[in-house]
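Here the complex is missing one protein chain, while the rest keep their positions.
What follows is subunit A.
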Amino acid sequence: MNANELTIAEARDALAKGELSVVDLTMACLTAIDAGTPLNAFVHLTPEIALDQARAADARRGEGAGALNGIPLGIKDLFCTRGVASQAASNILKGFKPEYESTVTSKLFEAGAVMLGKLNMDEFAMGSSNETSCYGDAVNPWKVDDRKLTPGGSSGGSAAAVAADLCLGATGTDTGGSIRQPAAFTGIVGIKPTYGRVSRWGIVAFASSLDQAGPMTKTVRDAAILLGAMAGHDPKDSTSADIPVPDFEAALTGDIRGKKIGIPREYRMEGMPAEIEALWAKGREMLADAGAEIVDISLPHTKYALPAYYVIAPAEASSNLARYDGVRYGHRAKLGQGDGIVDMYEKTRAEGFGKEVQRRVMIGTYVLSAGFYDAYYNRARKVRALIKRDFDQVFAEGIDAILTPATPSSAFGLGEMAHADPVEMYLNDVFTVTVNLAGLPGISVPVGLDAKGLPLGLQLIGRPWDEAGLLNHAHVLEQAAGFVEKPRKWW
């Protein structure tokens, strides 16, 4: 076994015992990244930073070292990293090297982590297949025929890199499912924490009331370790919660006896593949066998989550992305004779933003424009309140966690949705988007393979701020499912 194939927990233990050095571990990852070029997961490599951090981590080993001392990670391109390209997979941020470090990456470095480089993603995190990236598609390491499959999106590079053992873990961000859907498509674990658990400062903003960063890892235990290092109050993010961060790893007791698991009937979608239905039933059985009580519940406004999301997220995006004007950073279009400042804005944004980003900015502009604000935006925010109320009610009735499918299918082929209606692509988020609207924590856990041999995941949704309980439920599901399959190496 190569060192890059270790989990975070295994590497931590091997480093503590002196069986492995951080430099060797980091070199193993850099070698794997080099061989993994066809996956297009890493888009900016930082080997010098990685080796400097690795040597420093080796020097610190032993008592008192941080929780992630010497653990090599990949960082989604959405996070600002000082002096290192951070362009949200967009041409409009080409050449942008921040003068500051995001709170999350600062915390990871304080905990001793090693940064291997920046990871591919959908442009501005807008997409479900990593096909809107300015770097080209990231590719799923899972493959069952000659087609190349999507790793999902928007955190597609993070998912591909972790699944292919190019790094031990990665950061992701999730606005409508961008951690959980790619985790499910690649057979790994991904958790979106409660809104406010992880600081958004220094993460390129997409939809500020929905965005939340979280870990993408090989196991639930690793997710607990990594989340513990990412989470915590940050005065620089006014929506960051000033509450203590529990020891998530210590919460993995494996005991969920007497816990109530809700099964929402509205998630049984028309036309849902039988395999997904069967996987969901299997998940229910596993949790019941572990002593949990399975309860049928209703979340009546579920079907309105996607349309509400596709009003609110573009509205916030149109406002957030107004800052890309060719003045302060990134790309500026070449101007013609006599072009004024408005020409500069319009040409810069037409050249710099890809098609999907342009579409969403324009939809957002429309729903916020005079005369339509109430009809679309305010109505969507009211529907959002009802979606949240649905969850509040079931939690008030004693439900501890909710079990649903993570995605409506396994990974699809790159390019297969090229001619689909944009709305068809949006349906990928159907099971995950409610969680962002309600601000809840949600985790995707790999549970099995479909008939084609591709991974499928289930999602658990927790009470606000109960990531500890949620991770413990996920840990039980993971142990019961015993998912150990890895993609066959073709790259």
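What we mean here is this: contacts are C-beta pairs under 8 Å (C-beta built on N, C-alpha and C of every residue); 3 or more make two chains touch, one makes a residue touch a chain; residues count from 1.
In this text, contacts and distances are computed from a predicted model.
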Hey, which one's the missing chain according to UniProt: "Aspartyl/glutamyl-tRNA(Asn/Gln) amidotransferase subunit C", "Succinate dehydrogenase / fumarate reductase flavoprotein subunit", "Sugar ABC transporter permease" or "Glycerol-3-phosphate binding protein"?
-> "Aspartyl/glutamyl-tRNA(Asn/Gln) amidotransferase subunit C"
The one residue from A:95, A:136 or A:291 touching the chain left out of view is A:95
Who touches the missing chain here, A:63, A:242, A:270 or A:296?
-> A:242
From the listed residues A:147, A:268 or A:382, report the one that touches the chain absent from this view.
-> A:382
Of A:307, A:408 or A:453, the residue touching the omitted chain is A:307
Determine which one of A:219, A:318 or A:459 touches the chain that has been left out.
-> A:318
What residues on subunit A make contact with the chain left out of this view?
-> 95-99, 194-196, 209, 235, 238-239, 241-242, 301, 303-304, 306-308, 310-311, 318, 322, 325-332, 335, 339-347, 349-350, 353, 358-359, 361-363, 365-367, 369, 376, 378-386, 388, 421-423, 426, 438-439, 464
